[in-house]
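Left out: one protein chain. Kept in place: all the others.
Here the chain labels run A and B in written order, and each chain numbers its own residues starting at 1.
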Amino acid sequence: MSRLTVPKTYKLYIGGKFPRSESGRTYEVTTPAGEFVANAALASRKDARDAVVAARAAVSGWAGATAYNRGQVIYRIAELLEGRRAQFIDEISRTEGVTAAAASAQVDAAIDVWVWYAGWADKYAQVVGNGNPVSGPYFNLSVPEPTGVVGAIAPQARVGTSLLGLAAVVAPIIVSGNTVVVVPSQSAPLSAISLAEVLATSDVPGGVINVLTGSPAEMAPWLASHADVNALDLAGAGDIDWVELQLSAAETLKRVLTPVNGVPAPALERITAFTETKTVWHTKSMR
Amino acid sequence: MSFLEYAPAPESTAILNLKSEYGLFIDGEFVDGSGEVFDTISPATEEVIARIAHADASDVDRAVAAARRAYDGTWSRMSGSDRGKYLFRIARLVQERSRELAVAESLDNGKPIRETRDVDVPLVAAWFFYYAGWADKLEYAGLGPNPRSLGVAAQVIPWNFPLLMLAWKIAPALAAGNTVVIKPAETTSLTAMLFAEILQQAELPAGVVNIVTGPGPTGQALVTHGDVNKVAFTGSTGVGRMIARQVAGTSKKLTLELGGKAANIVFDDAAIDQAVEGIVNGIFFNQGHVCCAGSRLLVQENVHDEVVDRLKHRLSTLRLGDPLDKNTDIGAINSAAQLERIRTLSDTGENEGAERWQLDCTVPDKGFWFRPTIFTRVSAAHTIAREEIFGPVLSVLTFRTPDEAIAKANNTPYGLSAGIWTEKASRMLAVADRLKAGVVWANTFNKFDPASPFGGYKESGYGREGGRQGLGAYLESAGWEAPAAIMESAESASSAPAKRGGRAKTTKKAVAK
Partner (left out) sequence: MTIDHPVALAPAERAVRLLGGDLTEKALALHLDGLAGVDAVGLEQRAAGLATRSIKTSSKAWALDTIIRTCDLTTLEGADTPGKVRSLVAKAVTPDASDPTTPRVAAVCVYGDMVPYAVEALGSVHGDPDAGLVSVAAVATAFPSGRASLDIKLADTREAVAAGADEIDMVIDRGAFLSGRYGLVFDQIVAVKEACRRDDGTYAHLKVILETGELTTYDNVKRASWLAILAGADFIKTSTGKVSPAATLPVTLLMLEVIRDWHRLTAEKVGMKPAGGIRSSKDAVRYLVTVAETVGEEWLTPHLWRFGASSLVNDVLLQRQKLRTGHYSGPDYVTVD
């Protein structure tokens, strides 16, 4: 007789905890063939509201950590993912309907994305910041600072993006000290919640990354219009009315990254898009 | 026993699993050296810790050949992200074995366990973490879109921060795509040997890092070796000069991190208690065996007496003794030779008319020890105001105005570091502007970070270690191919063929990926 399994319940990840949607709703996650895999929480606008509150609360601690510390924490995410490859390969191959080899390649790529961005934490400021040779007896220094809370729509394609797309969007946002509320792939959300389990057991403080599984079409407008969200990454919003989102974001002058095809490539610009440059002057005098 | 005497709090050496004898680390293996094996001792007890192999010229040749093979065959072909992953592994292993490394370093070098535990070893791990992240981002290093590694790097390091100096050399070199042959100092090879074990645990490809232990001539053989592309040296200005002469006329790139005689400038509006801490930290941390030590206190004359008074009072709770006691502040002098040098220079100080004050504390019978010493009434003309003593000896000079402070601070062939203590930001920034020093610490001292470039002006050397600038020592921009139109017109204008851009090279390079 074969062993009876203990199927996992997939919930949201907000403020370091795993609540169900306050709406009580779920939706079915299936294989491409339509076979039931699991019920995932269907996030509501109130979940989005709670997630933004949690993300805001986490900003001062995360932005206030040393760059070295953030780099270490993000590197540890990669370490833990590496240790749990098998779990992710299994989930990805079932939900995306791909071979174990393809799933494995995606997991490798996702881990490498985390490692690449981890290495930027204590360096990007050296590349994009600088002293400025102003004309006058002044010390003048420009440094990048995190913008705050970022709302993000991860790539939505069923195949090839459930873990990798999430990493490619979330890692560059948090490296500089921002916190994020992210809507992962709707059809393949399980890796996102499993990743959240990795985050909960790593050293990432609660609230730095918040995962709202469900419908980007339903969630994105609430994030775009939210006055306490500073920026919007619409990487995976290509198939919804993203122009409307950009218009909505304009009300509060959010910084917006428009949609990309597929998975956004690792780039320094994805870090700096969510930073503000602060320039400080100070007088200099011997007298 | 009074409370302040503190009961012994010894760190156990049980964590160590030392061999009685270590070989050279060449091509991924420990091998015998051809020279005569020598002892490494604990400077606190003069007891032998282990026997160390002695690399002669033929061993150095083998090591360079191994580094060259590894460069050509493996390391230069490897992606930057893979190089980075090896460096991340090394960083993690250092963290995992940090207590063991801290104990071994304290034992072999003589510095307090509290320093190796809280400063040296954490910085070692941080250095590898930092440069691991650069390995696949070299196009952002400031050397153009396709910077190239140099090839084989020959590195010679000193005894004052053995493992940390090793990290400062190896991490950026490897991140940039070079392979390495490194020679630790004769009196402090132990942690390099443990590091070699870590490299084996990290499964670093054989030959990427080679460690040749031995005395001065081993280092000489290494830096003069014909198949080396880069030389990096940290040590005395005297030896640095010699090496600079030896690479002249060759295509070897050279960086030097040499001595210093830093001025620690205390203005009358300084936060005085913190300034006193900064002075103490500046010259007595690591027994003063620091190239960037604040060995000259330049104190504004109107607060001289108060500062010196508070300083002496502060020294009264410094604890000198067994480096492995967790409460020890001042450890042993690294060697008998160094102790002799410190004594000689201190005697000179007294003979030339400076006033000597020495901390009254007991000193163990065995080992090499020097009590923290302050010389007051020191003038710029005195030997102890100019020569690097490299020991726990502070020279106190005065100044009246900021201009005078700067003139005195800069009045030295050295230019490694300086300290500024004032609560007035505009003055701090203006003074920092004028100091001819590669590192300026304001309202702090002896702070190191892998993200922060370190290196000197003038005879303190050239090149920087740490930060983005630190990569510059191990990379070069890709050569410039002049457009054909320019080359044609040059050739037709003269009969000689035009020279192309780029340095004359003797060995192959690879594009750093």
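The criterion applied here is as follows: contacts are C-beta pairs under 8 Å (C-beta built on N, C-alpha and C of every residue); 3 or more make two chains touch, one makes a residue touch a chain.
For clarity, every value in this text was computed on a predicted model and none was experimentally measured.
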Where the missing chain makes contact, among the chains that are shown: B
Per the touch definition above, residue among B:269, B:305 or B:355 touching the missing chain: B:269
Hidden partner chain, touching residue among B:56, B:227, B:423 or B:449: B:423
Residue of B:97, B:114 or B:458 in touch with the missing chain, whole complex considered: B:114
Contact with the hidden chain (one of B:4, B:381 or B:485): B:4
Missing-partner contacts on chain B, residue numbers: 1-9, 114, 118, 269-275, 277-278, 317, 326-327, 423, 443-444
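Please note the rule applied: only the chains that are shown with their structure count from here on.
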Chain centre separation (chain A, chain B; CA means) in Å: 40
Touch list for chain A against partner chain B, complex: 67-68, 71-72, 75, 112, 115-116, 118-123, 126-127, 137, 139, 268, 282-286
List of chain B residues in touch with chain A within their complex: 81, 84-85, 88, 126, 129-130, 132-137, 140, 402-403, 425-427, 429-431, 433-434, 450-451, 467-468
